[in-house]
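Only a single protein chain was left out; the remaining protein chains are all shown in position.
The letters A and B name the chains in turn, as written, and every chain counts its residues from 1.
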Amino acid sequence: MRGYRALARATARAALAYRFSLLLGMVAVLVQLVALLAVWHVILEQSPMNGFTWPQMRAYLLVAFAAGTVVSILGDFRMAFRILDGDVALDLVKPVDYQKARLAESLGGLWIELALISLVVGVTLAVTGGVDLPPGPGLALFAASMLILVPLKFLIVYVSTLACFWTQNFMGVQWARLAVVNLFSGALIPLVFLPGWLATVAQWSPFAGLTSTPALIFLGQVDGREALQLVAVQLGWVLVLWFGARLVWRAALRRLTVNGG
Amino acid sequence: MPIVEARGLTKVFRRPDKGSGLGGAVKHLFARRYSDKVAVDHVDLSIEAGEAVAYVGPNGAGKSTTVKLLSGILVPTSGEVRINGLHPQRDRNTVAYQIGVLFGQRTQLWWDLPVSESLAVLRDIYGVDHATYRKRLARFDEVLELGEILPVIGRKLSLGQRMRADLAAALVHGPQVVYLDEPTIGLDLAVKDRVREFFRSLRDEGTTVMLTSHDLADIEGFCRRLVIIDQGRIIFDGDLEGVKDTFARERILHVETARPLPLEAVRAALPGAEINIEETPLRYAVRFDRFVMTAGQVVTVLATLTELVDFRVDEPSIEDVIRRVYSGDLVLPR
Partner (left out) sequence: MRLYLRLLGAHFRSMMEYETDFLILAAATVLMQVVNIVFLSALFAKVPVLNGWTFWSVLMMFGAVALAEGVGSLFFDGMWSLAWQINRGELDYFLVRPYPVALQVSSAALGINGLSNIVTGGLMIAAGLAHSAVDWTPWRVALAVLLLLSSVVIKVSINLATNAVCFWLNSPSPMFAFAMHQVGDLARFPLSIYPVALKAVLGVVLPFAFISFFPIAYLLDTGSSQWVGLLTPVAAVYCAAVAALIFRRGLRRYESAGN
């Protein structure tokens, strides 16, 4: 446990050293927030659509921004470069579990992400007006969902980064992941706007838990049993991916040790 | 007119001072402090066409920085450089055809291309015609045995191969002036010898060469002129052999005797010489100035005082002289 705490602390410190780079790296998510706010403001100003009013859509987009910012820094790039350079061999001789170690590192960067989220959400609300909080149980469920989102997002990033054992091209894998996550999580557009079949696929995919689930709970668009079910799916994917990632890792390791990288 | 001329050349680097650890990093956020490091300090240098110059100094003395200033890579903080009367930044393109640069620590080869392709790209950049290019390659091949490494991809070259290929890359366009910055660093002896031979052939063809190195074996037998830089300042600029004549005048005679030497008697017989007892019994070192007495005289004197078993004369190399200059033992006149 001490080892993992040390890793988390190391990332926390690194986050400070690289703060400008990190903040600049978040511009992508921020730009998407600004663009979508502007688009939906124009569209929803007169009349609500698909059950979304303008204040609701604004809240949705803010949750999407927060979800998109969490666990987005440091981890994947560094991990990818260590794999591509072969430095990953050095990680293997350390007495820590690789997957847990990477999770610890991701958690270490959370503080700067949370700071940025508070800033952006605060500024947006100040400029465009406040949002309604859901009632008590909804809020608790929202908090739970956001909490589950952290390991879920880590795992999706982690598994896709393991692809570096098979391809030199980290950028390609990362872009593909970003594209898929953007669409299927509902970050780009709420899932109800998608054609029925696509919406269903997205709903049950691990990606919905990255934006759609917490956002819909926050807006109160789902509640009670339905909300619980969504969070259960989210949690289920965390478990599946956690153990699935171990299988991928074992295959990667075999590749590394057999082929010598 | 000199082909390379620097006047009052100065380069100051500005570096942020960061404290260590988290505290230092936070502090740096609020109060930025900088320190200036003078890498090159009012250097005057002029090199005539066809000259071969050794530019030596300890690590961090400003050798590489000078070379970068002279090739127009760095803009001087003050002072100026002229290559054939041209300004290396303003007339970058013209100057580029006239100079060739090799940084031993850095390659200019494309890491993902075979050496032959890297050289061909450079040929096209410099607009060298194919016949001339082939002639040059053949010549490089003679001394550097380039042929065997032409098909190798840049990143797969060993250090010695890389250096040979980089030498060719720096000279593809037949520059009039060549700066070689630590061109033998990290090489094994066999490659070093080959590379040194190549330098000599360059010099003999009349190319102006400036060689920086801290391996002094690189410069012995290569150039006439020696420039020594220390802490950014030129502390000596003159004839290499002259340095030897003037400062390497000291000789040391090591003797082994059958019985202990009567030291007082030796001192009386050899005024000006210095006698030291060495660690092994019956061994002595006699330091003397070769312009005051000859080794033969010293041996003769000692032989009259005791029975000599063995003796040997040491003559200091240029390396010793420069080492003593670095360490401040020896002050050279400017």
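The rule is simple: contacts are C-beta pairs under 8 Å (C-beta built on N, C-alpha and C of every residue); 3 or more make two chains touch, one makes a residue touch a chain.
Model, not experiment: these values are computed from the prediction.
Visitor: Looking at the whole complex, which of A:G86, A:G129 or A:G172 touches the chain that is not displayed?
Guide: Checking the options A:G86, A:G129 or A:G172, the one contacting the hidden chain is A:G172.
Visitor: Consider the whole complex, including the chain that is not shown, and state which of A:F20, A:W197 or A:F243 touches that chain.
Guide: A:F20
Visitor: For subunit B, which residues touch the unseen chain?
Guide: 13, 37, 39, 64-65, 68, 71-75, 89, 92-94, 96-97, 99-101, 103, 105-106, 108, 110, 112-113, 117, 121-122, 124-126, 153
Visitor: Which subunit A residues touch the hidden chain?
Guide: 20-21, 24-25, 27-28, 31-32, 34-35, 38-39, 41-43, 49-50, 167-169, 171-176, 178-180, 182-183, 188-189, 193-195, 198
Please note the rule applied: only the chains that are shown with their structure count from here on.
Visitor: How many angstrom between the C-alpha centroids of subunit B and subunit A?
Guide: Computed from C-alpha means, the inter-chain centre distance equals 56 Å.
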